[in-house]
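Questions regarding the structure given below will be posed in turn.
Removed from the display is one protein chain of the complex; every other protein chain stays in position.
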Amino acid sequence: MLSAFAAALAVTLVAAAAVAAAVVVARRRGPRPSTAPQRVPVLGGEQPPTHAWSRYHARYYPMALVFVAFEMEMMFMYPWAAAYVAEGGKALVEMGMFLAILSVGLVYAWREGAFRWQ
Amino acid sequence: MAVRPTAGPVPVSVAAGPEAWASSQELRARPELEVATSPRHATVLVVAGPLPDGDREALDRTHDQLPHPRASVAWDPGTAVGEVVAAVVAADAELRRRPGEASEPDRLPDVDPNPWRGQGPHGQGGEGMMGGTPYGRAMAMTDEDRDGLALDALTVTLGPFLDPLPGGLRLEATLQGDVLTAAALRHPGLAIPAAGGAAAARRGLQWLAHALHVHGLGGHAARAAALAAELGRGADGATRASVEASLARLCRRLGRTGLWWTLAGQGELEGQGDARRRWEEALDGIAAHLSGQRAGRGADPGGGGGGAGRETGRVDPVDPVDPVDLEALGAALVGRTLDEAVVTITSLGLGTLRPVPAAREARR
Partner (left out) sequence: MTAARQLHPVPAVALVGAVLGIGSYLVAVTRAGVTARVAGQRLGLAAITVAPLRRARRLLGQQVTTTERPDSATWVLAPAAYAGLAALALSVVPLGPGTAVADVDTGIVVFGAAEVLAVVAFYLHGWSPNSPLALAAGYRHVAAALSYALLSMFVLIAAALPAQSLGIGAIVDSQAGLWNVLRQPLGLPLLLVVALGVTASGPLDLLDGTDLAGGGGAEDSGVQRLAWEGARAVMLVAFAAGAAAVFLGGWHGPLLPGWAWMALKTAAVAGLLVVVQVQGARVSAERFVAVSWTVLLPLAFLDLLAAGVVAL
């Protein structure tokens, strides 16, 4: 099993490194470096008065919190799925209860407008 | 039947003034070109039509944003599309032959936009939390948000030559996140010449080509642009009939793309419904102009074309009389996301379908 993960990791790192190397080399050895007027961000011709990096108001913040809650539920579903058939109907009922409780939260979030832009 | 150049379609960035912007959309139909959404994706810059004087610097900045090797081609009013395409292909061939020398130099001076300020070695420091201008630009300042929050407000001017916006239109937006908290639209003014049915339908098809591109349907946009070009070649009855049939087929295809579902509920404006209703009216208008049911403003007003529109009280979106009120539109855009603002502006047909009143005294 360890060798399997080693192979997967090797594949991942080689792919990432290949792409990164290609981009870095092209940036360094390109035809010419970017001049100041070339570096203005694309806005249709005007200059930006400020940097774009800012405290951006992500309008979906409550949805992200609900997402985290469901992700934690996912963590419990992974081993549940592997042992499901062995455990039988009891497992179905237990997970059904878990999902039902979370669904109540989902309906509440929906009614409160968590899935709309805040 | 165009000869395919040997290096694939040339990516082209179009910088068009208000008058030429509509007809520049027909470039989307040409297989020798690929109209790029960003100047950084393009090799050749096509400068179309007369540009207002205030846009010269913006044009230079857009030109400089093109990566090397680059060239620019001027499209003077009255030049045929085929000639422009040939010029673009020739410029691209020249760039491939001599990429180093033939590439055009910058038009703006190579000077940092703001002098280096701040006290620290990286431009930080200075008075207050936002002291100095790190790396040549200020940081966004906080602004009142909701519930006592004070998050940053980003002010940008989406300039005259941005691909999703009509040529010459500036959207001065203050964004918190992607929601507009302030919006002002500036346009030098555009009068749409009174024209007959085929010319009005052609403008409608040019609008359709751009609007489909904005919604991510590039292939369909090329087809609409091809229909506009076909009308441009001849406005006789047979051409109009064939274009009308092709337009009907295109509309059926659009039903499969989910476009109507995405347009519904977006871009609601007072008294004008949502974007979907404006699109449907526009498409009906184009079809009606093609079949000759609307004679257009240039025709005899007693004939029933424009008169019929006024009598039924429905505005003919393809040959309208009433221009867009930019101030009201800017006020209506507040509170919407930036992409919904783009969808709204596109569905109104500024620059193609609806005339824009000339700008009043510049308030600066």
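Read from first to last, the chains carry the letters A and B; within each, the first residue is number 1.
The criterion applied here is as follows: a residue touches a chain if its C-beta (ideal position, glycine included) is under 8 Å from a C-beta of that chain, and two chains touch if they have at least 3 such contacts.
These figures come from a predicted structure and were not determined experimentally.
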Query raised in the report: Among the options B:Arg97, B:Arg233 or B:Arg256, which residue touches the chain absent from this view?
Result: B:Arg256
Report summary line: Filtering B:Arg170, B:Arg203, B:Arg223 or B:Arg354 for touch with the omitted chain leaves B:Arg223
Report summary line: From B:Leu51, B:Ala183, B:Leu208 or B:Val342, the answer for touching the chain not displayed is B:Val342
Query - Sites on chain B contacted by the missing partner chain, in the whole complex - result: 4, 7-8, 11, 29, 31, 36-38, 40-41, 43, 65, 67-69, 99, 113, 134-137, 154, 156, 162-164, 175, 177-178, 213-220, 222-223, 226, 253-254, 256-259, 262, 265-266, 337-340, 342-343
**Report entry** Residue numbers in chain A that touch the chain omitted from display
**Finding:** 1, 3-8, 10-20, 22-24, 26-27, 30-32, 34, 38-44, 48, 51-53, 56, 58-60, 63-64, 66-67, 70-71, 74, 77-78, 81-86, 88-89, 92, 95-96, 99, 103, 106, 109-110, 115-117
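Following the convention adopted for this analysis, only the chains that are shown with their structure count from here on.
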Query raised in the report: If you average the CA atoms of chain A and of chain B, how far apart do the two points sit, in angstrom?
Result: 33
Report summary line: In the complex, chain B touches chain A at residues 15, 38-40, 55, 57-62, 64-65, 67-69, 99-100, 106-113, 134-135, 137-142, 145-146, 149, 151-152, 154-163, 165, 170, 176-179, 337
Report task. Give every residue of chain A touching chain B within the complex, in rising order. Result -> 31-32, 35-38, 40, 42-59, 117-118
